[in-house]
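Complex shown without one protein chain; remaining protein chains in place.
Just so it is clear, A and B label the chains in written order, and each chain counts residues from 1 on its own.
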């Protein structure tokens, strides 16, 4: 981001600047507080949470809640921890992201560089598909998955996520390739390159940033999904978010807050790491998803 | 000069309309077909369902006309869901925009450590609503959370049990949702602020406008498109809100925090009222499309000119 409008901040009084800093820091605390609460309390024994103070540091540090959340906590009827569900989520996310990103790139390529009559209608329909409330496709999707024998399987979830991610991936690549000079495509045509050669040799090598943006966007969305996971997963395909919710909201037994917090951090960790490592691209994805067209 | 009236253009038949020419369409076709079926076909399917007497399974043998819609709008849970949606979306949009704009303007004042603060404001957007829900559910829980903390610090009379109170529980969801999204709105506004032409600002400064006036009279009016984008994104998120409610209250206490999305889920898969569930989904879609379609239309239409 350039500091274009920073010149506005000519000479604020010291008092005003102090207030600005105080407000900014207070908000930083507000945003960090829940994370702090989760981390601190995931390292405390349960008694210390119930007796003590949620904001206090642990008196007795322990990683037992983490171990429990990972491998032994009671989820549904099984005391297996979140580990198998973490694996389910990975198995679901990786192919779904790969498929939707690849197709999105090809769609964006066709929609910008091989325009045809009605292409804007096709794009408009794909774009609108990004915004439908998924409730509207739940019932028929369940039927289709049932009919094809994919109900309750990870494959079924991969399919659903890949399909409903297509709109966004197409949007990302289309907007990126729109700005890609068409003269380059023409030069390659004159050089005799074919449809796929142009894509592979000319466009793809220049698509690094948008691939990163799209992969991050899709990874974050699919990893964090709850609706499809809770609607279409079966016994062996429950993703992590659903498992976490089951862990936290199970009505039986003692509420092990420390385990819940550890589990929540586990569920958040992959996307948080992606955010920390490549925050710039994450923000770009958010912006691209927000400012359409 | 050329006389154009004598020769009527004749179509040139292209002898090489081969695979290469069809290839782009062939590549796009599967994606488009999938979208047609899985989005638009399914919308039509759900629309049909909403006029059917389907209970546990899709049942196209009994037709009830608008019966499901009539029952829907006479159902207290749906009315609650709509009320909650109204409260939630208004507060969510207004508070997020306000916080987002304020933080963006403050961050734009040549702040030391902006690079450090900005990611902190934005990271909640990377989290799952379920994780956010868990964090806030226990933090606002009277037994162990904020109330407990205040009391243990000696403020014995402190009471904050909104999450357990039917009247107030929806506001706790607003708190968590604002926490998650306001940083994102900040980022949108900040990008907008940084996009304002510096020369306009310099001109205003030469005209003697104060910083406050420059923001109030020049910069904020220039950010109208950002406000619109933020509104559309937030409204669309609000109507879809489901995960966060499930994680924080699961609709409770009682049915106090039901939203339309929750209603759809509970009626379709919990209460075997598929017809009503479908009707509620159609209403949700109509709400979203009323906001999104004009927006997309203007965005795409504007581009073409």
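In this section, a contact is a pair of C-beta atoms (placed from the backbone, for glycine too) under 8 Å apart; a residue touches a chain by one contact, two chains touch by 3 or more.
The rule is simple: contacts and distances are computed from a predicted model.
J.: Assign the chain not included in the display its UniProt protein name, restricting the answer to "Putative sulfite reductase", "ATP synthase gamma chain", "Multisubunit potassium/proton antiporter, PhaC subunit" or "ABC transporter ATP-binding protein".
T.: "ABC transporter ATP-binding protein"
J.: Touching the left-out chain: which of A:47, A:178 or A:191?
T.: Among A:47, A:178 or A:191, only A:191 touches the chain that is not shown.
J.: By the contact definition given up top, give the residues of subunit A that touch the hidden chain.
T.: Counting only subunit A, the missing chain is touched by 181, 183-184, 186-193, 197, 201-202, 205-206.
Criterion: only the chains that are shown with their structure count from here on.
J.: Take the average of all CA coordinates in subunit A, do the same for subunit B, and state the distance between these two points in whole angstrom.
T.: Each chain's C-alpha centroid was found; their separation is 15 Å.
J.: Which part of subunit A faces subunit B closely enough to touch in the complex?
T.: Touch list, subunit A to subunit B: 1-10, 12, 17, 20-21, 23-24, 27-28, 30-35, 37-38, 41, 49-50, 52-55, 103, 106-107, 109-111, 114, 116, 120, 122, 124-129, 131-141, 143-144, 163-164, 166-167, 170, 194-196, 220, 223-227, 230-231, 241, 244-245, 248-249, 257, 260-261, 263-265, 267-268, 271-272, 274-276, 279, 282-283, 286-287, 289-293.
J.: Under the stated contact criterion, what part of subunit B meets subunit A in this complex?
T.: 20, 23-25, 27-28, 30-32, 34-36, 38-43, 45-46, 49, 58, 99, 102-103, 106-111, 117, 119-139, 143-146, 148-149, 152-153, 179, 183-184, 187-188, 190-191, 193-198, 201-202, 205, 211, 214-215, 219, 229-230, 233, 236, 239-240, 242-243, 246-247, 250, 261, 264-265, 268-269, 274, 277-278, 280-282, 284-285, 288-289, 292-293, 295-296, 299-300, 302-304
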